[in-house]
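The complex appears here minus one protein chain, its other protein chains still in place.
Moving on, here comes chain A:
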Amino acid sequence: MSSSTVTPTESDSHITSYPRFIGRSLWLATEGSFAFYAWMTMLTALFLVGANAWANQVAGGMISTHMTDHVSWGLYIANFTFMVGLAAGGVMMVIPAYLYHDRKMHDVVIIGELLAIAAIVMCLMFVVADLGRPDRFWHMVPGIGKFNFPISMLTWDVIVLNGYLILNLHICGYLLYMRFLGRQPNPVWYVPFVMLSIIWAISIHTVTAFLYCGLGGRPFWNTALLAPRFLASAFVSGPAFIIVTMAMMRGLTQVKGLERPIATLTKIIRVTILINLLMVVSELFTEFYTGGSHVSAAKYLFFGLHGKTALVPWTWTAIGLNITAACLFLWPGLLGPKFRWLLVSACLMAFVGAWIEKGMGLIVPGFIPSTLHEVVEYVPSMLEWKVTIGIWAFGLMVFTIAIKTALPTLRQSEPS
């Protein structure tokens, strides 16, 4: 392992050696094959397109998005909501590892935490992209601004999201730093934080659900099932993303011992994907069997309302993907080595299904029909897609660099 060549002596202060560790890690993370450079160049290019689109949005006003006073949140908040789930879902690596003492998971648990870091960074970027006045962001900073705590759910979200980011930065930073120093990590410095991160992961998605379900004027969101549904779909999309990552790592890196973690996560999705579907069915039953004006948003989502059907293809795609993925996950042979491609496709289907369900399928119908029952449709503009893709590209850059930073540790952790 190359980083061990610069291991500082015991007398060095952490204040000087920690930044050196960060610098060294980042330097190593930018070393790689031609394919790696091509990948990073592509992501950089996409990020620059997004940054330019966002700058234009700030300069010209949000009129360049297709949001309106009727549908005042769109693609950005949809992605934000999904990303919170991805961040929370990353913790599904942590639960088996620490609560069930799965040693195999211990070695790779950091992948989930790095995913959480990248996802939270994307969350924060999506929120900033959605602000009409990003220059006034400081109004939200406690102390110098005016923080409407504890009344506004959005201030709770600011606290839990930033707290989760710091928590995961600490856990990952500490574990990797100890490896860099060549020392054994001291459980006192990370196990309590890992346990806290489990509760915290649940809190970030619960609070984000409360953002929506606390609004009495929006019947589509005003359901107690929203937070549990958020968690169930988060515990599908997070593990699905990690399985795909680990499947790719098997080919691209020399990290061994990923089979057992992949199997564990597959078992988790097997359960959570069914719980998620059950909750969707429960909610649809109360909506459609009862009827009344409450059902109009769900009607719009699934069948269209007054001839307006923009979301119908999205919804049925999501349902098709979710059900197909659920069937695949129920098939015992899915973990067979011959069917690795099938596992990856099932994960991708579940991931895209959750993205549509939590994004366009949740945020947009909350606004349609509007509170005065007007049906005004929303289809994201090209600019919104550019900003969104830019933020995704940046998030993938953060994730790639983070994984590369952790690779020496992951490689080392195989049993000798």
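One rule holds for everything that comes next: a residue touches a chain if its C-beta (ideal position, glycine included) is under 8 Å from a C-beta of that chain, and two chains touch if they have at least 3 such contacts; residues count from 1.
Keep this in mind: contacts and distances are computed from a predicted model.
Participant: Can you tell which of "ABC transporter permease", "Alpha-IPM isomerase", "3-isopropylmalate dehydratase small subunit" or "Tetrathionate reductase subunit B" UniProt lists for the chain that's not drawn?
Facilitator: When "ABC transporter permease", "Alpha-IPM isomerase", "3-isopropylmalate dehydratase small subunit" or "Tetrathionate reductase subunit B" are compared with UniProt, the left-out chain turns out to be "Tetrathionate reductase subunit B".
Participant: Per the definition of touch given earlier, which of A:G23, A:G132 or A:G336 contacts the omitted chain?
Facilitator: A:G132
Participant: Using the touch definition up top, pick the residue from A:P187, A:G217 or A:P337 that touches the left-out chain.
Facilitator: A:G217
Participant: Taking the entire complex into account, which one of A:L124, A:L154, A:L169 or A:A310 touches the absent chain?
Facilitator: Only one listed residue reaches the unshown chain, and that is A:L154.
Participant: Of the residues A:G61, A:G257 or A:G320, which one touches the chain left out of the display?
Facilitator: That would be A:G61, which touches the missing chain.
Participant: Since one chain has been left out of the picture, which residues of chain A touch it in the full complex?
Facilitator: 30-31, 33-34, 44, 48-49, 51-52, 54-56, 58-63, 65, 67-70, 72-73, 127, 130-137, 139-140, 145-148, 151-155, 158, 211, 214-218, 293, 296, 366-367, 369-374
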